[in-house]
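Yeah, one chain of the complex is gone here, protein chain that is, but the others are all in their spots.
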Amino acid sequence: MSLKILDKEAVAPLIEALMADYRVVGPQAKGSKFAFDPITDPAHLRLDYDTTILPPKKVFQPQHERLATFTLGEDPQVETAIEVEPTVLLGMHACDLHALNLLDKAFSEDYPDAHYLSRREMTLIVSLECLEPCDDESFCRSMGTLEADEGFDLHLTDLGEAYAVEIGTEAGADLLAKYGDVRDATDAEASQKAELQSSKIKHFADRLNFDAAELPSLLEEAYDHPHWEELEERCFACGSCTNVCPTCYCFNVVDEVNLALTEGERIRHWDSCQLAEFARVAGGENFRESRGARQRHRFMRKGKYLYERFGALGCVGCGRCIRTCPSSISILKGFNTIRASLR
Amino acid sequence: MSTSIYKPEMARLGNVQQMTATEKLFRIELPKGQSLGHDPGQFVMLSVLGVGEAPISITSSPSRSNGDFELCVRKVGDVTGALHAMQPGDRLGIRGPFGVGFPMDSMRGKDVLFAPGGLGLAPLRSLINQVLDERDEFERVIILYGARRRSELLFRDELNEWVERDDVECLLTVDCEDEGEEWQPEERLECNIGVITTLFPEIEVDAKNTIAITCGPPIMYHFVLMEMLDKGIPESNIYLSLERRMKCGVGKCGHCQINSLYCCQDGPVFNYADIKGFEEAL
Amino acid sequence: MSDTNGKPKVAFFDFASCEGCQLTVVDSLQTHLDLLDAVEIVQFREAMTEKGEDYQIAFVEGSCTREKDEDRLFKIREQADLVVALGACAHTGCVNALKNLQPSLDEVREYVYGDKADWYDTYPARPISAVIDVDAVIPGCPIDREEFVKVVKNLLLGKKPGIPDYPVCVECKLKENVCLLLEGKPCLGPVTRAGCDAICPTYGDGCEGCRGYIPEPNDNAMKDVLDEAGLTVEEIMSRMTMFNAYYGPTAVTQEGQAAE
Partner (left out) sequence: MTTMSVNVHHVTRVEGHGNIVVDARNGDIKECRFEVVEAPRFFEAFVRGRPYTELNHITSRICGICAVGHSTTSAMATEKALGVELTDQAQLLRKLNFHGEIIDSHVLHAYYLVAPDFFGAGSVIPLIDVNREAVERALRIKKLSGDLCAMIGGRHTHPCALVVGGFTHTPTEDELRAMRERLVAAREDMDASVELFSSLDWPQFERETEYISLTKDDEYAFVGGRIKSSDGFEYPVEDYKKVTNEEMVSFSTAKWTRHNRESYMVGALARFNNNFDQLHPKAKDAAARLGMEPIVTNPFLNTGAQVVEMVHCVEDSIKIIDELLERGVNPEDPAEAEVKAGEGVDSCDVPRGILFHHYAYDDRGFCTDANCIIPTNQNMANLNHDMQELVPQIIDRPQDEVRLTLEMLVRAYDPCISCSTHVLTVEFV
C-alpha cells in the first residue's frame, strides 16, 4: 500500500473525528512527565513526548480490571466480565510495540486470555517512528527494538510539516480512509522518509557492551553472580521497575464484595515479583526470600526466561525501570557489569 | 473470544469428612454429572466466591471417579478457611484440571516407590489408588508415609488397607506420639517413631528399575531426595510434586514460576533431573 | 462473630488521639451508609449517647499514654472477640510518641503545664499492641476510608484484614504519579506500608510514613536516597521518626510489626 501524508494541521481534526467513535488514547503531559491517557481534548496530545511513566500495556491489561462478577447466597452465579471499548492508541514508540508483540504471545499461547485479547482486537495502533533517542536511559538500539516492523495498523514518521503514514493493516487503511484527511506521498516525501529512517541510527548509541543475543547464555552463567548481592543492598523491593516495564504482566486476583455480602467482583491487579509476598506460600515458605534473589529473577525474566519461552527477549530497552528506580538500579549497567566480569 | 479461562464452573459440595484437626475431605460434584477427566497429580483452582481462589490437588483417582472427585484440604488461610466452614449442598467454583500429572506410562512395568510426607499424601493418593486399581501393570509397590503425629495421619482407612495388602509394602512413621492421646487398638496403625527418612533403611530397592515419587513440605523432600539418591535411584527416575503460590493456574500470573518453569503448566509434577539445578525449586 | 440478628456488635473507643480516625469512620457513611446494616454499633462516644457493653469487635483509636489507660484496654480486650487498632495512634504511637524522643518527660510536662505539671499523669506513648493483643490494625494518620470499609468486609467474611505488606510506591506507580524522589523531593514511599492509595505523593507531598513501615524495609537505602535528595542527617532522622518515633530512628527495628 502506498505511503500517505497527513498534514500536522489535520491531526487535531482527525482525533476529533475519531473521538466520536473510539476511545482515543495517547501521550499527554502529566506534571513534568508524560502518560498515555484517554484524550478529552485533541490539543492535549503530545506526540513530541519523550517516554511515559507507565507503558501502554495498561490499555490492554489495566492496572485493575474486573474479570468476573458474581452473586452470593444459596445459588451463587458467576458472569465473565470483559471490559472493552473500541480504542485507537496513538503514538506508541517502537520499543513498546515490540513489547506488545511479546505480551500478545504471553496472553494467547496455551490458554488464550479473552480479557486481554478482546481489548487487543478492539484496538487500532498508530505508532510513531523514533528519530532521536527519547532520553539518556533508553537503549533500544542495543536491544534491536529501534525499528517498528510489525504490530501497527498505521505508523507515523515526522517529516516536519506533516507525518508520513505507513499502512500496516487493512483496518488501518480503513480507519485512515474513513477519518483522515490524507493524500498520497510524493516521491520526494517518500524518499525523505526513507532517508530519515536509514540515517537515524547514528543518533542512537549502542549502550550494551555486547550483542544482546548473548544475554540468555550470559545470564545462565550468572546465576550465582555477586551482582545480585549488590542489588540486595540497594533494592527496596518496591516493584516500580516491574510495574513500569512494558513486558511485565504478572498479576494478582482478589475478590471484592459489597457490604451486604450479596454480590461481588473478581478483580485482577498488577502484581510484582519484587514484592516480598509474591512467592510466599501457606506455611510461610518463600521461594524468593531475599531482595537480591528477586532482582535476579527480574533480570532472568528480561534476559533469559521470556526468550526461552517466546523467542523474544523480555527487555526492549525502553529504559523505564532505570528512570523510575528510587535506588538508581540500572538493568543496563547490570547486564554490562555481569558481562564484563564473566567474559 | 468470550469464554474466559478465569471463569469457574459452579459445582456442588457433596459429602464432607473431617480427617484430622486441620484437614477435611471434600467430595465435589460438577453440574450435569460432568466428569472432571483428570490425571493423577493434576490440580483444580477452587473458588469460594467472595473469598478467593486456591490451587488444590485432586486426591481421588480417575479410576474411582463416579463423575465426582475429592479434595483433601488443610485449613491455613482465607479460602481454605471458608471452604472448611461450608456445608454439603453449598456451591463452590472449580476451574481445571490443570498441570502435568504423574508419568503413569513410564511407571508401568517398574517398581514404584511412593514417599509422601504429611499433606503430600493428598496428591499422591490419587496416583497410588490408580496404580492399585491397575496393580498388574506394575512390579513392586512401596509406600513410605510420614506425618508429624499419629493424629495427623491422613486417610487412615486406606493406610490400613495398604498395610494389610500383600502386594503393597507400606511403612508408616510419625515424628513423635501425640501427648495425652489414647488410640483404640483398631485405630492404632503400626507406626515407626521418627522422621520419614528413618524408613528408608528398612527397604531394599532395585534402584535402576524403580520410579520414586515424593511430595511434602520442602524440608521433608530435601531429605527424602537425598535418601532416594543414596539408594542409587537415577535422578531421572525421581519425580516430585511441588507447591507454589498460584493466581491463575494457566501460566500467566507469574506467581508459581520456578526459575524458567511454571509450576502450574510445566508441573506441578517435575522430574528431578529437570529441576535439580534450580535453586528456586528445592 | 454475630449474635441473633446476624449483625456483629461493634464498639469504638478512644485514647490519646485527635479523633480524626473516628471521624473518618463517620465520614465513610457518606458513601457507605449500608455499613449500618452490616454491623450494629453499640458504642461510639464521639457520635452517639447510647452505650452498650456487649460487643464483639472493638475498634480502638489512640495511643496508651498513662497507666490508667491500661485498665480500660484490658477491659476492652476481655470483652471483645476481635480488637482492631484504628489508626496510627493505636497502631504505631503516631506523633504522640514524639514526646518519647524528648530528653525528659518531666521536663515535657513542665514545659506545657508549668508548676502544675504534677497534675498531669503521663508515660511514654505506646501503641496499644504494647499493652494488649491486637487482632488487626488499620494503619494510617488518618485511616483511609475505603480501607476501613474493606477491613470491615474482610472481617465479616472471616478473612484476614487484608492490609498490604508492600510499599506505597506500588500504589503510587499504578496511579502513574510522577515520582517525587526523581524530582529531588523526599519521600518515604519505598519503605512505608501501602493502603492509602499513595495519597500524599498523589498530591505532591512526599510520604511521611504515617502507616508504619513494611516488614523488611531497606533502611540504609532509604537513608542514602534521602541524603541524595539533599536532606541533612538530622533531617533524615527526623523524617524517619515523624510518625514512627516509638520505634526509634531506624525502620528496621519495626520488623516483625506486621499488620496482620
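Miscellaneous remarks
By written order: A, B and C. Residues from 1 in each chain.
Going forward, a contact is a pair of C-beta atoms (placed from the backbone, for glycine too) under 8 Å apart; a residue touches a chain by one contact, two chains touch by 3 or more.
Computed from a predicted structure; not experimentally measured.
For the chain that does not appear, the touching partners among the shown chains are C. Not every partner is drawn; the one left out touches subunit C at residues 15-24, 26-27, 29-31, 33, 36, 41, 44-51, 62, 65-66, 69, 94-96, 98-99, 101-102, 107-109, 111-114, 116, 119-120, 122, 141-142, 199-200, 202-205, 208, 232, 234-235, 238-239, 242.
Here is the rule we go by: only the chains that are shown with their structure count from here on.
Ranked by how close its C-alpha mean sits to the mean of all protein C-alpha atoms, the top chain is A.
Centre-to-centre separation of subunit B and subunit C, using mean CA positions: 43 Å. Separation between the centroids of subunit A and subunit C, computed from CA atoms only, is 37 Å. Centre-to-centre, using mean CA coordinates, subunit A is 40 Å away from subunit B. Among the residues of subunit B, those in touch with two or more other chains are 50-51, 77. Residue positions of subunit A with contacts to 2 or more other chains are 257, 261. Contact residues on subunit A toward subunit B in their complex (touch as defined above): 67-68, 70, 72, 75-78, 80, 82, 106-107, 109-115, 117-118, 121, 223, 249-255, 257, 261, 264, 266, 268, 271, 273, 278-283, 285, 287-288, 293, 297, 300, 304-305, 308-309. Only residues 32, 34-35, 37-38, 149-150, 152-153, 156-157, 165-167, 169-170, 173-174, 176-179, 181-183, 187, 189-191, 214-218, 220-222, 224-225 of subunit C touch subunit A when the two sit together in their complex. Interface residues of subunit B facing subunit C in the complex, by the touch rule stated above, are 50-51, 77-78, 81-82, 85.
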